[in-house]
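The chains shown are only part of the set, and none of them has been moved.
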Amino acid sequence: MPKALAQANDTVLLISEDGKKFYTKLISGHRQHTHQGIIDHDALIGQPLGRKLTSTTGHSFIVVEPSLAELMKAIKRKTQIIYPKEAGRIIFKLNIYPGRRVIEAGSGSGALTIALARFVSPAGRVYSYELRREMLVNAQNNVEKAGLSDFVEFKQRDIYDGFDETEVDAVFLDVREPWDYLAQVKAALKQSGFFGAIVPTTNQVSELLKALKAHDFGGMEIEENFLRSYKPVPNRLRPRDIMVGHTGYLIFARNVEPGAFPEPRSRRREPDNLGT
Amino acid sequence: MPKALAQANDTVLLISEDGKKFYTKLISGHRQHTHQGIIDHDALIGQPLGRKLTSTTGHSFIVVEPSLAELMKAIKRKTQIIYPKEAGRIIFKLNIYPGRRVIEAGSGSGALTIALARFVSPAGRVYSYELRREMLVNAQNNVEKAGLSDFVEFKQRDIYDGFDETEVDAVFLDVREPWDYLAQVKAALKQSGFFGAIVPTTNQVSELLKALKAHDFGGMEIEENFLRSYKPVPNRLRPRDIMVGHTGYLIFARNVEPGAFPEPRSRRREPDNLGT
């Protein structure tokens, strides 16, 4: 069976000898400039991935397909991005899958947009709202570079004015004051649909919880996710010295009939919510 | 726009007043027996979700669409399952998306199979290998109940005898001694393809790392994931008393040309691996 060959317009990751990662879209005739010389895209197109290659200055590079985690972290950032560790939880908790229709606001730098677009494709849609023109354009560029533009509709809009869509499967808010937009969310979200948000402070979590209750959402869940990375040395296995201590609090809720959801119980152990 | 109505063969989640969750496939004429009375499936089919309903004994239930996280945790278990928090990482790190072809071994109870099948659908395939007949049948039943059988090929096989597929995009091993099967993995995996595994002990991590190096895999990464859940009470916001302290170590690697990948550097801080 033939090996998978890199094609023009494919997104690839170049990794230099010193571990720097260059995320690029292969374009015939294009030359990639790096701190360790130039790589000619035509030397990559039509060739298998996973190979070593040499730059104009004699430095080694490896060219691989980027994982979604690598791709999200490689985008051009104009804001703090939603990291893959949180995006994985959002996908699973908001029940995102091929064919779903989902709203996000704001677009930010488009990291979550890329993850959402990947998993709703080919038949689903992401509706991505962003107020600030500069952010919107950057997010659009990032999504385009990832080859996912067909699955995303960007809209420059103050979401206080509401969403165009109705009966969407899920809504995710990454805005400073998510509690201000819950009526708009309710109008767009199908009954039994999934709501999610991320906020950095505990005060915001409390504020949002109050508003979710006031707007008759149910099944509220709040979580933090930690990722601990190890040095890959078999005879001296140990965690890395430093880890990310905080990215944000994730809040999830369901759009249900008022009063439908059982109240959170005060049992000491709730195995189902222990964090898995 | 019409509300989404539950259809026959849909998988739904019934939640009782006391928070118990019943995961069921709607079948005309079927009656669901619970500790709080009986629910008639015909009272659900054709009705909107997110509603409250009443059992034969007068107890309230709510019927909702299960999230993927809820669905994975609701399956019939014959083994320790891979939890959603790890499955989310696996999906992002192995670059699983609609259209991909992925091998997993063993099938276990099918929790990861369900997640993989959801995200490779509709055009991709999961090839799920399991040695033990009883496990295989249970996993098949769980995948069938989740409506995802079309996207999974189950095979009862000792994977020491190799995989049928070649040039797959990713391979994930959840077996006791993953280091024994790396030649077989290499034969099935495309160049630049993604390898992952989960093991519960540090000794296994060391053993697998050595074998991955010996088999010319590159870009090894090891991580642990923690999920910390909070009580959703706005004026007394606090984490739950108990959390899961360990599920397993995730190991990821890439199938690259021998020597292609840069060696892990000993820099104190490696921002790209800090756990996001």
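As written, the chain order gives the labels A and B, with residue 1 at the start of each chain.
Throughout what follows, a contact is a pair of C-beta atoms (placed from the backbone, for glycine too) under 8 Å apart; a residue touches a chain by one contact, two chains touch by 3 or more.
Just so we're clear, the structure is a prediction, and the values are computed from it rather than from any experiment.
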| item | value |
| --- | --- |
| 2 chains shown - copies of the sequence in the complete complex | 4 |
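What we mean here is this: only the chains that are shown with their structure count from here on.
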| item | value |
| --- | --- |
| Inter-centroid spacing, chain B versus chain A (mean Cα positions, whole Å) | 19 |
| Of all residues in chain A, those that touch chain B in their complex | 1-4, 15-19, 21, 48-52, 60, 62-69, 72-73, 83-85, 87-89, 91-95, 97-98, 115, 118-119, 121-123, 166-167, 190-194, 202, 205-207, 209-210, 213, 218-235, 237, 239-244, 247, 249, 254-257, 259-262, 264-265, 268-270, 272-276 |
